[in-house]
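I'd like to ask you about the structure that follows.
Shown here: the complex without one of its protein chains, the others still in place.
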Amino acid sequence: MSKTKQDIEGKQADFELSANSYGKSQVRISKIIRDGARHEIKEMAVSVKLRGDFKDTYSTGSNAKVVATDSIKNTVYAIAAEHPLGEIESFALTLAKHFLSYEQVEAAEIDITQDFWKRISHNGREHEHSFVKGGDEKRLTRVVHDRKGTTIESGITDLYVLKTTASEFFGFVRDKYTTLQDVNDRIFATAIEARWFFDEVKEEQPRDYNNIFDSNKKTLLEVFASHHSLSVQQTLYVMGEELLKLDDTIAEVKITMPNRHRIPFNVEPFGLKNQNEIFVTTDEPYGLIEGVVRRKV
Amino acid sequence: MSKTKQDIEGKQADFELSANSYGKSQVRISKIIRDGARHEIKEMAVSVKLRGDFKDTYSTGSNAKVVATDSIKNTVYAIAAEHPLGEIESFALTLAKHFLSYEQVEAAEIDITQDFWKRISHNGREHEHSFVKGGDEKRLTRVVHDRKGTTIESGITDLYVLKTTASEFFGFVRDKYTTLQDVNDRIFATAIEARWFFDEVKEEQPRDYNNIFDSNKKTLLEVFASHHSLSVQQTLYVMGEELLKLDDTIAEVKITMPNRHRIPFNVEPFGLKNQNEIFVTTDEPYGLIEGVVRRKV
Amino acid sequence: MSKTKQDIEGKQADFELSANSYGKSQVRISKIIRDGARHEIKEMAVSVKLRGDFKDTYSTGSNAKVVATDSIKNTVYAIAAEHPLGEIESFALTLAKHFLSYEQVEAAEIDITQDFWKRISHNGREHEHSFVKGGDEKRLTRVVHDRKGTTIESGITDLYVLKTTASEFFGFVRDKYTTLQDVNDRIFATAIEARWFFDEVKEEQPRDYNNIFDSNKKTLLEVFASHHSLSVQQTLYVMGEELLKLDDTIAEVKITMPNRHRIPFNVEPFGLKNQNEIFVTTDEPYGLIEGVVRRKV
Partner (left out) sequence: MSKTKQDIEGKQADFELSANSYGKSQVRISKIIRDGARHEIKEMAVSVKLRGDFKDTYSTGSNAKVVATDSIKNTVYAIAAEHPLGEIESFALTLAKHFLSYEQVEAAEIDITQDFWKRISHNGREHEHSFVKGGDEKRLTRVVHDRKGTTIESGITDLYVLKTTASEFFGFVRDKYTTLQDVNDRIFATAIEARWFFDEVKEEQPRDYNNIFDSNKKTLLEVFASHHSLSVQQTLYVMGEELLKLDDTIAEVKITMPNRHRIPFNVEPFGLKNQNEIFVTTDEPYGLIEGVVRRKV
């Protein structure tokens, strides 16, 4: 029940900060890596979140323990200048460890998404310094590092795929709110987001994150292409299993697949025969299917 | 360490689904409510997520327990037709309870965001059936309902505010990565997102969610306007406190405030005197400040 | 018919540049204007396009006549520092004239869109330095200035409006591709863009652009609210007429109104009676209606 402002003055001491974080988002970096005439371009957006002993700035505005978000931004560029950027996971981990060099920081969470550039083909060869955007998909990682340990997840997002057949959906609940008919041949279009969560990091056991990414992306595409789907959920689960089979340091895989519906357009009012050919491409509303697949313990 | 595909076949039984959800997102509804010649328009986007006994569709593609996302969409419109839509919280709760009428559903999570339309002023009076968009901000709610109980959070997002003074930022950590100077007069521009989490719902004690929303929005604006800010964090914390003071059925308030930087543009190279007047408006990178304020227990 | 590359070498001299322009887009400015304790905030995005004697840089890469787009950006900020920014039209004209001080520039085209900030209400009064975003709509101007003269257009865009009745659409062409029924009561929702084109500028006759803008915005809203619409076109035309009536230095008004359809959702399959209450809010596809209204000569 609401109270008037007068009823409740002087109660400030009754409240407390229960959680806090701050940082800098969307720090966008381009780095050229030169190997003689052959260049690579790395482009990514970095977000940093810090948690720790920052209550003073909330309660009194004293910023003595606050690393300014402008300094966080500077740090990201400065460390990127020295880091080879071979793998976003390694860069994120280096950043996270750096931020724990401030004793007031209890945990650092680093998110990186990387765009793809592929070499332009020129005279039948890959060009040494010219690139075309690789597609909508992005590689991502999230590293969370605190005084107790480190968790690393990696993944891919915005991987747009579509198949024109081998997708069915039938036998679902049929009640007063059901108008959808069973369908044995539908378009299946989605934007895959898959995140794989690694077992706890042990320093002595480095991983080849690039290779894992490439394998997982390839596997996601192959499962999507070849799986005869009875539901989005079923295809999602097979994807999760296949990723877990590929690398036994992955503990868990989370996959999200919006169902970007292509809705049959009824051409019969115009004297045409419906041949399951013409669809309305829609963005919303969309089905949203999520699942986490893990190893049994 | 990676394994070859041959090493790992036949291990399917080693995996399991550890979490799942599915539903329909961005079901957009417009409803006219007529009181004689005076009309109201309600526009909102509804997202439904269901969790429960849906393992079969993941493992075998059997959809016998699956309520199709198309049927979920139909249900949202059908229930909206019968519901007065006076408060999005009440509509979300009605939807959530409906979906638990399916025994395989263990929990329903309903997210609603509502756009604002305000009446057009015509001949000095509010028009009865014509509206202009109220602004960028949206009202939101999330209701999670399961077999044990119900949690309700409400809030506002995209509330863009800016003040031209009474904002300082000084005394922060100064080290090798610091280039920002102390500043005693800066623009403070942000897009407030505030979410208030209610105590557990008791049927016998209805709340006036509309009134709470209006009071909280007003209070957020007033604190932003009048608070002399030494850090975004400090202003955020005062906002949280003030919302908690207004209604003692709110247990906790989470506020997120991106710092949408306006960066002084140096006009001195052009023979002009810097008078703290001209700024570059930026979207990224942005500081991101979050905090949760609660009652002490 | 296509030719092989071999057929066509050496023909470079056969081609010429027929049109060119260059400039800087989305130069975003925030300016504080202080009148004692009372501040104003002006936020706008400026785009500059120059046309002129720039063939050399296209044909040989010689940039001797090119004003770098970075310098264009500097110029916009520097001139903004000195200009009162009372009206975007005046600022655009000042910029345009500046760029013609370069003899190689034949024409400058300046586009400005301005965001709205309104004062936060605090203790029943408008706050002196704190603001909340005014809405989605933007004020705009385009000034084109060349050696012969100046044209000025002003306008508003993204003015979202909706009415729940007093909109009909019937008696349209009915043929084999028609499935829409005549409708006597529909939702009319649109995002008005209106641009008014002034007569040729005469220095001795200044205009009150702010007042014209306010009058025109008010009139657009009032016509939308009060006009009984038989088609989007009809409402558009009345809007154009009313703006022309208000100011006789406006030669022509161009209005664009997308028809943001609210499509009735059929609730009858769910045992409910259709009461023209429940609609699907859609963004696409959308009808797009344009018209230019002018004075008869």
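For reference, chains read A, B and C in written order, and residue numbers begin at 1 within each chain.
What we mean here is this: a residue touches a chain if its C-beta (ideal position, glycine included) is under 8 Å from a C-beta of that chain, and two chains touch if they have at least 3 such contacts.
Treat the numbers as computed from the prediction; the structure is a model and nothing was measured.
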{"item": "Residue touching the undisplayed chain, where the options are A:Asp53, A:Asp182, A:Asp208 or A:Glu277", "value": "A:Glu277"}
{"item": "Positions on subunit A where the hidden chain makes contact", "value": "28-34, 39, 41, 43, 45, 74, 77-78, 80-82, 117, 120-122, 127, 129-137, 159-166, 187, 221-222, 224-226, 262, 265, 267, 269-270, 272, 275-282"}
{"item": "Residues of subunit B (touch criterion as defined above) contacting the omitted chain", "value": "176-177, 179, 269-271, 284"}
{"item": "For subunit C, residues in touch with the removed chain", "value": "1-3, 5, 8-9, 11-28, 47, 49, 54, 57-71, 73-75, 78, 102, 169-173, 175, 177-180, 205, 208, 211-212, 215, 229-234, 236-237, 240-241, 244-249, 252, 254, 258-259, 284-296"}
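We adopt the following convention: only the chains that are shown with their structure count from here on.
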{"item": "Same or different contact residues where subunit B meets its copy subunit A, judged by the half mark", "value": "same"}
{"item": "Centroid comparison with subunit B (C-alpha atoms), farthest chain", "value": "C"}
{"item": "Mean-CA-position distance for subunit C and subunit B (Å)", "value": "30"}
{"item": "Gap in Å, rounded to a whole number, between the CA centres of subunit B and subunit A", "value": "21"}
{"item": "Multi-partner residues of subunit C (each touching 2 or more other chains)", "value": "269-270"}
